[in-house]
Structure formats: structure tokens, C-alpha cells
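Before we start, here is the structure in question, set down as C-alpha cells.
Every protein chain but one is kept in place in this view of the complex.
Read from first to last, the chains carry the letters A and B; within each, the first residue is number 1.
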Amino acid sequence: MDNIILQSFAWIGLLGLIIGASLAVAAKYLAVKEDPRIGEVNELLPAANCGGCGYAGCAEYAKAIVMDHAEINLCAPGGTDCMNAIAAFMGVRATATEKMTAIVLCCGDDEVAKRRFAYNGINDCAAAHATAGGDKACTWGCLGYGSCARVCPVNAIRIEKGIAKVDKTLCIACEKCIAVCPRHLIKLVPAAAEIHVLCSSKDKGPAVKKACSTGCIGCRLCTKFGDEGAFVMDGFLAKVDYSIPITKEEVIEKCPAKCIVKD
Amino acid sequence: MQTIKSPYNFRGGIHPAYNKKLSNGSAIESLPLPAVLSVPMSQHLGAPAKPCVKVGDEVKKGTLIGAQNGFISAPIHSPASGKVKVITDVATASGRPCQAIVIECDESNETEFLPPIENWQKSDKDDLLTRIGETGIVGMGGAGFPTKVKLSPPMDKPIDTVIINGAECEPYLTSDHRMMVEHAKEIRIGAEIIRSILGAKTLRIAIEDNKPDAIKAIEDAFQDIEGDVAIAVLHTVYPQGSEKQQIYAVTGREVPSGGLPMDVGCVVENTSTTFAIYEAVIKGLPLMQRVITVTGDAVQKPANLLAPFGTSYQDLIDACGGFTEDKPAKVISGGPMMGFAVSSLETPTGKTSSGLLLLSKKRVSQYSSQACIACGRCVEACPMNLIPSELSQFIEAEDIEGAEEIALMNCIECGSCAFVCPAHRPLVQHMRRGKAAVMAKRMAANAKG
Partner (left out) sequence: MKPENQPELYIISSSPHTHEGSSVERIMLDVLIALAPAFAASLYFFKLDALRLTGTCVATCLIAEWLCRKAMKRESSIRDLSAVVTGVLLAFNLPPSLPTWMAVAGSLFAITICKQIFGGLGYNVFNPALAARAFMLISFTGAMTHWSSSDWAASLASGAADAATGATPLGLIKEAVKTGASIPHFSTATIMKLASGNINGCLGETSALALLLGGAYLLYRKVITWHIPTAYIGTVFIYACILHMVSPATSALPHMHLLSGGLIIGAFFMATDMVTSPVTKKGMLIFGVGCGIITMLIRTVKTGSYPEGVSFAILLMNAITPLINRGCRNRVFGTKS
């Protein structure tokens, strides 16, 4: 009995040695030569593999930094710390980037925005948008079928009362949601900015009012009462110019449509 | 002239409940002229027409109000005399907003028609084509492809067979059926005009065998016609009216993948289109009205109404006695298989509006988000021999290349797969989504290189 157990151990051990040795040999002679710095830069990256840098995952980006001298400030999840670390390692200069976050420029949830019909079909925003133009009465607003939430690698987007909301503290600004939104409602804004115009409707006032009670009607009051140049008009839609700091928070009160929101 | 049973059967297809009895016995009635018509500038495939009248202009019945805008486009004429009230955006049946000219109709009934071409046999082929183009005739079966373009194939694609499509395989719809019963003589002349324009030797009138009265009427009207002419009696199976399936059923030829009927020497024209060609050539009438079947279990008196373009669905429903006690839950422009569900009764009719179907809640089937159970029924039903189950799974997984590889672009969106799917998957919507993604990808590739 003992003999059998010993024998088994011996055989397994021998087998392990042989396979291990051949693996070692293979690793040595069949190895693909690679700049060792690639591995180390990869270590510095956050391993989120979100693709927000434009490369297929962190390893590819690390390769691009080492081989093709790609910009080192492209990693949104890593932020400044990551960039500085890579800068120090690669001996290049870091150009700081501001931390950004995605935001859904629509606040027309199911309590304030009307729907034109009862949609029945694929649970996907692009599909809903392509079916008779989408069920939301406002042709600019968030449909709320959650395509952005499904592509978000960090689960930063939730659907609340029929529209998408981004959690700033979780967002890594990878821009995946921006690419997937059929209505182009999601934009990257500085994470520090607090005041936003949460509407994307370029329709004229009466048309906006018909569809949604919190849509921008193009009254321009924010341009008058807000800080100089902080609010700019794009046709009948007010937009925030994020390069100008907003100090006069009374615009929130002044907005008759209540689509200027602080968060 | 003979009547033949079609010797070929395409594979697949389905047998839906046809429900044609609701309206196939009702003779075509003219709708009383509505007070207001909103005539959409896009009633066809291709570029929308450009409005060529101003607000306040007086127009007559037949006045050109929208000019043809490009090669694949068609002009639009005023269907009634009156005054242009406003030019605004309306939602068409497909849900896309488009410009429309709103006309306040008056009773004067003044007309502005083109001169008739009585002696069409002696006329130049190009004159006939010009007439078909300037009267705004497009395929009235559903696609709305400009007929002039369809009847002008390139020199290297000789056409030997013209098929007049009287299959009307969509359930509920009876407008083509009534046209054949009541206007067989006119359809005959229209068919002869098409045949002479194309120089085709063979003419077939394809009718499904569930319309014996239409077959009889066409037989009587075509009795003494010369040449290789026959009525091809087709099996009643959906989608027998689809161009590719019909060409196969009548001639045994398969339109190559990605190709057009002219690649196999065929042209298929709808019966209503054929009638429109007769009116344009012999009477000089622009295309301004059509027969539309108003039907379904949510409308009081189903009917076949001759209505001017731009009539709102509400006006059509009013003319049919309004809703039944079961209010409609779904309003469909066209038939139940390929029609568009619309959200508003303000939607205006157009050249391709063959039906208005009102279904009550109990007739509406809901799609679900269930997974495919791989039963293979869609594979059996697909008349293009595709694998809809697999295609939809590829598209769901965003593997558009994978779907393209297994012939996604051959899908004709007939809906047979979704009709039989026990999991009630929105298969056609998946296909449309996939096809749109492929088209976008191709556009991007073209733009690059």
C-alpha cells in the first residue's frame, strides 16, 4: 500500500519536473522579445481596461506609450497620480489634465416629460430611437432604455424615473456612454463644475413646453443674471461655458424652466 | 391569354389569418373631400420634394406643389383645389418628421391636369416615361420607388418579363383586390403601356388563389390581349407579394443576392401603380389619390376608400363610422406584417398608404425580451433561407460582422420570423438595427477610402 502511494508521488513528481523543465525551456527560447518598460508602465496603469484612452485596454496603451510615444495624459481613471508616475518613469513632462466626468444633459424624467406612445421592443436606446423616432415627446431628451448604463465599465450610470443619471464620484470619463447614446446627450464636463443646464432641446419655447416642463425654452434669463459669459445661447438652448467659473447661483432660481441644476 | 397555376413555390413563408373578409366585399367609395389636407413632401423613396408654392397661394387640383428634387425623387401635386394655409413639419407614417404643405380645400373643384396621350401606342417611349415621371408615380405597394427610374433599366439589362403584382399577401388589406375587381380594364391598359415601354415580350399578372373574383375580372378584361400574356395563380402564402419571392414563383428565377429584379430580366409593378400609369397617360392625371383599406376590429365599418393624399387618419376613421367599443391599441399604416405603427391620428396618407389598420388590445401581440430557445421555426419560415435566430443573437451581442457574414443584408424584413417566434422576440427590429449598423459601417468605410 505504502509502496503504491510512494510510487504515485514519485511519478507525479517526475511528471511535474519534466513538464516544468520544458516550460522553462520554452519560455526562454520561444519568448517574444518585448521592451520591459511596457510591462512596468502597464503596472502603473489602473488596470480598468475601459478603453477610454482610445486603445484596446491598459496593456495596449502601455505599449503605445513606450513604443509610439503616445500622450501620457489619456488615462482618465488613473488621473493625475497615474500620469505623474508614468511621467517620472518615462522621463517625459506631464501636461496636467483636468478631471472630467460624464453628464447626461437632460432632466426630463417621467414626471415632467411626456411620452408620445407606448414603445414595445428591444430594450436599447438606439433601437427605441429608430422606432418611429423614439417614444419621448421631446425628440432631444433621454429615452431611458439604459444603453449607457449597460456599457459603463464602472456602473456609474443609473436609470431613475426614466432617465439616465451619472454618479460623478464613480465616473472615470472613459466616454463609452457618449459613443452609445443615440441622442448625443452625454457630454464630458469638468468634474469640479457644479452648475449645468440639463437640457439639450434646440426646439423653440412653445414646442419644448408642449413636450416637457423642465426643458430650456431659450428665454436667455441665465445670460442676463448669470456671470458674464458663463451661459451662452446655441439657438434656443442655453449652454454652460465651463471655462468661466460660476459665482452667481441665483440663476438657478431665475430659470423659469428649472433646467439649471446644481449637483 | 391563359390562366396558369404558378409552377414554382418559394421555400418558407407563413399562413397568417388573412381577415380580408372584413373589407373585400366593400366596393371602392370616394371619401368626401376633407376640409384640410396636409400633403407630405416625402411620399416616396429618395429625396423629399421641394415645396414650390408659398403660403397663401391658390392651387388647383393637380397643381404641382412639390418639385422633384434629384434623380431618385418624385414630384407632388395638389390633390384638391384650395389655398396653401401653412408649410410645416408633420410626422409621416414611418415616424420621421417631414415637410408638408397644408391645403385648405374649397368646393370650386378647379383642375390643372396634363393633356391626355390618347394614342399612346404611337407615342415615343421617352414621352411615356416623361409622363410617368412628371405625374409623380411611385411604387404604390409599399416601397415608393419612383416608377420612371424602375422603367428605365440600363441597356445591358434587357427586360423580357413584366409582372403585375396583384398578390396582396398582407393580411387585412384589400385595396389592390378591389382595384382588380373594379378596374381590370384600366389595369390592362396600364400593363400594356409598361410592356411597350420596356419592350418585354412576356406579361404575367400574379394573383393569389384566395381572390377568385379578381382572377375572374382580370381574365375577362385581358381576354383578347395579344402575345405571351398569362395570369399566374399563386398559392396563398405570405410573402407571396414580395418582389423576389414573386419573381421566383412566376418565372423560377432567383434575383441574385444584393441584385435587382432587372438582373434576371424582370420588372414587377403593383396593380395600383399600373392603374396610376393608365390614368397618367390616358387621362393626364397626376398621382393625387389612391384606394386605402380602412379595416381592423376597432373600426365600425371597414371600407376601401378612394382618398386624396394628405387626408388625416382621423378623417378616414370618421368616414368609416369611428371606433368600435374596443378602442384601438395600435394604429398601423399598411398591413400587419410590414406596416408602421403610428402614434397619432393626425398622420396624413401618402402614395404608399395601402391600408389603415386599427387593432384593439386583444389583437395586439406584445414583444418580449425572452431569450431565443432555438426552436428553428424562424428558420423554417424565412423565405430568404436565413437563420433569423442566429442573426438576432449576433446582433444582440453587437457582433455586426458576424451577422453580416451570415447574410444579414439579404433580409427583406417581411416579418415571417417574428410572426412564428414562440419567445415573441422582436426579430425584425433586431435585423433593422443590424442592417443600420452595417450601412453605417459601409458609409464610414466609403468616406475613408
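One rule holds for everything that comes next: a contact is a pair of C-beta atoms (placed from the backbone, for glycine too) under 8 Å apart; a residue touches a chain by one contact, two chains touch by 3 or more.
Computed from a predicted structure; not experimentally measured.
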Contacting the left-out chain: of B:P40, B:G139 or B:P171, that is B:P171
Given that one chain is not shown, which residue among B:R290, B:K351 or B:R432 touches it?
B:R432
Residue, one of B:V36, B:A423 or B:V438, that touches the chain absent here:
B:A423
Which of these touches the unseen chain: A:D81, A:D110 or A:E194?
A:D110
Could you please point out the chain A residues that touch the chain left off the display?
110, 114-121, 123, 131-132, 135, 144-145, 162
Chain B positions in touch with the non-displayed chain are 10-11, 14, 16-17, 95, 171, 244, 248, 254-259, 328-332, 336-344, 357, 359, 363-377, 379-380, 383-387, 389-390, 406-407, 410, 413, 415, 418-424, 426, 428-429, 432
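Keep in mind that, in the parts below, only the chains that are shown with their structure count from here on.
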In their shared complex, chain A is touched by residues of chain B numbered 91, 94-97, 340-344, 366-367, 369, 426, 429-430, 432-433, 436
Chain A to chain B touching residues, read off their complex:
116-117, 120-124, 126-127, 130-133
